[in-house]
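Taking it in order: structure first as structure tokens, then the write-up.
In this view, the complex is presented without one of its protein chains, the others remaining in place.
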């Protein structure tokens, strides 16, 4: 039996949940991964309003949709990041507050704990998100890094996130970091370091999204094999390199959607990710969770793209075999 | 006639100039590009001590060496960069001062002006270096950039560097930015923007170094063709990608020399740069200046590498043709 | 909204228009691009018979088909070409006449003017076609070309086509050269030269067909970007290289369909053209015209191929996005 | 008209023919290629029981299925192989007997003759299978081969198979060796040698299966062209290389389905075989027989895979053209 | 023992033989292949002046140089080509005459016969050259070729060259066509056709030059294997593709040396030809003749390039083995 396919609602936050749910159901999705922004899933209301979570379920059930995870990337980012005006643009007002960095860090951490509590109340065992990073901006070591600073970045991450994950453990919810540039972990090396820093505690795992690997020239398959016991959730998103000798793989400080970039996000199946290889690897490690389409393509109409992506996943995510093909040759 | 080949002294700053000059001459170099750190070329002493520049020339002449340029990357970096502890590690004490960012910016700008004055006194028409950048750290647009901030970065660069270049113009010296990640310009798109921001004034040009292009998947040839009138100086340095599906092209926050990086600098001729294609392009645009070997390879002994690099350039930098090969077929 | 998809009738000229229209409609095409040979669109009858063009529309409308362009490649070819027996095989008798080259040139030019008049009468604003070339056969410079001869070829082209385009301007019709080997323009360099020769007048533009670019190792995307204001019509045709070390990219003077050739035309989606990249580029330049399938594949039954090609275009030519995917992250 | 598509039953031998026939018909196959193991086609019963072959046809006809070939790979393998315990696992008891090698060879040869007789009685003109090889295990020449031993391997093959093929000639049945590692012929060179050894007699031809070529880096197209007059039957099976610098193309003595192998069999269309190129080549040589899907993929559920494979073949095996595409340009 | 390395003098025809011989000897060449233009080898003088050929040898011997072949490409070209003004530019006046095409054909044929006579008198058994072609300009079949015209081109070639080769046979000299675009044979297919047309007579063979193959994507190795018995002489020349999506492999009607071409000739070892593979193949077919460097590189000074090319050949053309490497393992 194939895995359920959900739609991550983050890129549709301009639409009310009711409308998006209706569309997703019409396209044939099995469920939604709710973003904790827009009106899709409000952590504060979930904790404070007695009927909020039932109301969310009511909308979902009305359209026959399931929910396996909620996501709170934007707040998680503020836990470790050096804070600047960009965070103000994406944080809820009560998290931003007056914008003093340590206060933002603390309020963001608190909100991530509350996200666990809200997820538990909602009855969903998985929260996906970002962690931010105190050291990401030191990516290129010039002026030369003092690499003890880099090491401290991992320690700071552990110091800020261990208390958060304590709450997740209490609530029976798991956190899945979307391994991603700008986060504490964004590739093999940094994922190992981040997991080590936090003691490889089970409450902290991975929301694996291969679109962040392809443009780094990273192969997704050995990653899910190496971190098999921490793959808690999977995003289906794609990216594509456009390298012609004039476009930089670093992106030239251009916005997504600019054709002069060396890579960009594209609708699943239109890019460089080898999804069949990935799904076969997920079969081998026994991943049974949802495949959640996070749809981002600056050059495609999203209402054309979402069902196209769903169809792509349906025809690519086949069931694994329960029998060796050459077993039939042999006598029993 | 082939171009002169010089050795950039920046990576040998632990050696006194006398010793390095002796080695370079023995290896067969035509000259040195003097770094403004270590004891190789001291801007303050050049301006203040009557005999300093003659003393430098004496050392060079003793070994039959020429000099076409001096370089001051580390101070230039501090002109636009957000200042942090890394800058303290590489700046002269009188530039760092008490480390207050605006003071550092101002003192660095002043030192870059003085570098022009010292070059003029030394009798060398070219200063190479870095500019720093107020926006480099916003490389990956998450949290999403406000792209007016990016645009302001270029304006800030112009605001800080125009007064510096005024001095270069007065002194009859040209500045060559080494187009490089962490600088205001690091690829095609950003070089166009930076040159536009500063009004394409002739005093501000390029020290072209192809090693910073190869790992971005950028082709050096159309770059020197597009910016032919701003190629004032050329570094011969190489880099190599080590992409096996597990190493990230972003470098994993690992130091140079770590085999888990997706790319690294290597001795010229040992990497991905197509130097023959580059030298042919330099022939086509009429570049007559030096080829200056900036030697960086974490896995090779530098005393093995420098003469190896020189031999590589000598056998690759052939003279262009003065005759069409099929002219001989035809009657005069 | 996706672009209309039409079928170019040139390769079906053995069928009467009625029959082809019925098939095309059954397959689901939006319209036809009528060839000015076979019985599909007869320039002389269009000008001379009062009801001819209405009769053509009647057939089209009966099957719900649109028409955005007519094409007259074969006559256009004779305007500039050195004339030989091959032209007799493809020209109408009244254009070939007695076959004297200058007479053929003049009559072909007259017929191309009449094609504009017929298009105007038919109510279609676009004529596609070829120009021929006085210099194409000098492709490989041995014996060594006198390159003033090459330059004269462009002047001769301008001299012959400017009077023709005068008529197009008068009639409010545009001409689209299908950039193609054997024509005055067949790649980037020659398109620039041809457009310059004719003064970049708006009446003379391009019918872009990527199948002629792939086997030259040319990338279609920067072409439509560079010549965005001259892309008046687009053909969807594909070609594929079959290079195994024994097949020549030059084709060995073998007919299309011979497996020993180094390249051949194939049904769209079966070859080397990256149509998704092309369609994204057409979105960026704002091309709203038809995608006209010119179906040529010597190894496939055309009645199998035409609907296969249509389905390919339908699933590849998606609508562009009207919203940035990360806009939803941000507060309004 | 496209070719019929059949399903080879060998990998479904755990299912009774009735059940498999029902499934295959439901999926839309045109017929079955019956394996001579499991209960699908029993050579002994076919020869001994008066109604057996009618009974098989009755099952097939009940589901509207055709049959063009039967296959007896496992017994054929024992004709030339050095005999070991692996053969006992796959041979019928009456062929294995007491397991003495010469006896096994003789009984296997007798059974292959009987297979021809059974095919003739069944009314099917084609038997596919293996030959085994006395020399396959000497693949890597260390300790250094005496190459006269290799030459003798071909002679031994001819000596054992000529009497078998005599029976095929008498019965009007043809044998098709599936060219395959472990057989006397597995690539271009060895197929030439094997056909030469047996005098290129028409009774001995090829069941071509491209999946055995892809992992050897062999191109299927020139093979079917070179051996066009011996391509008697075609298997549609696929294989894929998984080469990452750590997986060996030799397979590491790992079982199929292990992700550490350098190659593996995969469902048709999911691997390295270029089926479109192959089908075009089959068109050129005039092959009109069935395309028989031999389904093997250790990572895919076979009931998902078989209809997926069928759909793949239906959309890839187009009819060839009966008309030159540029014929329509020219006057008749 | 390695093969002798000679320098073809055609690209140095502006220098008197005395000067070129002195340079070639100083660089270390073993000999010269004399061009029949400039003053290097004058066919008419060789036949008419009693001491001319001794005088040529005297110059060669003075510098210790050998001679294995003379070459007359420019006149040979005029035997079959449609004659135009380009031929006037490269033909001797007595061959061009009044330029009437049939007269030029006849006089060129006569001169090629005289070239054989002169070679015989000179004591050199090999003449290299071109044939021209009546059909080369029909390379791209549009307007569609009547392929009987193509077939006639081969017959015309045979008709014109058979009488010429009769003289070669009488004189004991062999002709080597340099297989090359613009000639009757330029790849595998056309070489087969040309050799067939002329009856595969031994007097007509090949001067193999791999530089004309690389840009056609042709592999030189199977060519020398297929035509092993006709490889009479070998040129060492190189070419390189410059394909970046904007440069056409067809060359854009640009002169050699223009960086916008998709390919160009380059000094040996600087291009796409795999000379080691070629030399190994020449070893296998037993070719013992000279390797003659035909030096053409529009971007390199020829006096830098010629010795660079010679050094390249010396280090690449190793002697073949006379012993199997694993023979030493085995007991005698």
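Labels A, B, C, D and E are assigned to the chains in the order they are written; within every chain, residues are numbered from 1.
Here, a residue touches a chain if its C-beta (ideal position, glycine included) is under 8 Å from a C-beta of that chain, and two chains touch if they have at least 3 such contacts.
Model, not experiment: these values are computed from the prediction.
For the chain missing from the display, the contacting residue among E:219, E:238, E:294 or E:308 is E:219, taking the whole complex into account. When the missing chain is restored to the complex, the residue among B:7, B:60, B:74 or B:249 that touches it is B:74. The chain omitted from view is touched by exactly one of D:15, D:59 or D:150, namely D:150. Within the full complex, the residue among D:22, D:138, D:228 or D:285 touching the omitted chain is D:138. In the full complex, the hidden chain is touched by subunit E at residues 219, 222, 225, 276, 280-281, 283-284, 318-331. Seen across the whole complex, the unshown chain contacts subunit B at 10-14, 37-38, 74, 89-90, 244, 255-257, 259, 265, 270, 295-302, 304-305, 308. The omitted chain makes contact with subunit D at the following residues, 74, 77, 81, 85-87, 89-90, 135-147, 149-150, 180-182, 186-190, 215-219, 222, 241, 243, 245-256, 260, 262.
One rule holds for everything that comes next: only the chains that are shown with their structure count from here on.
Note on C-E: its contact pairs, compared by residue number with those of A-B, A-C or B-D, agree for more than half at A-B.
In this assembly, the chain whose C-alpha centre lies farthest from subunit A is E.
One simple way to say how far apart two chains are is to compare their mean CA positions; for subunit C and subunit D this gives 46 Å. Chain centres here are Cα means. That of subunit A falls 64 Å from that of subunit E.
Residues of subunit A found to touch two or more other chains are 74, 89-90, 219, 222, 244-245, 255-256.
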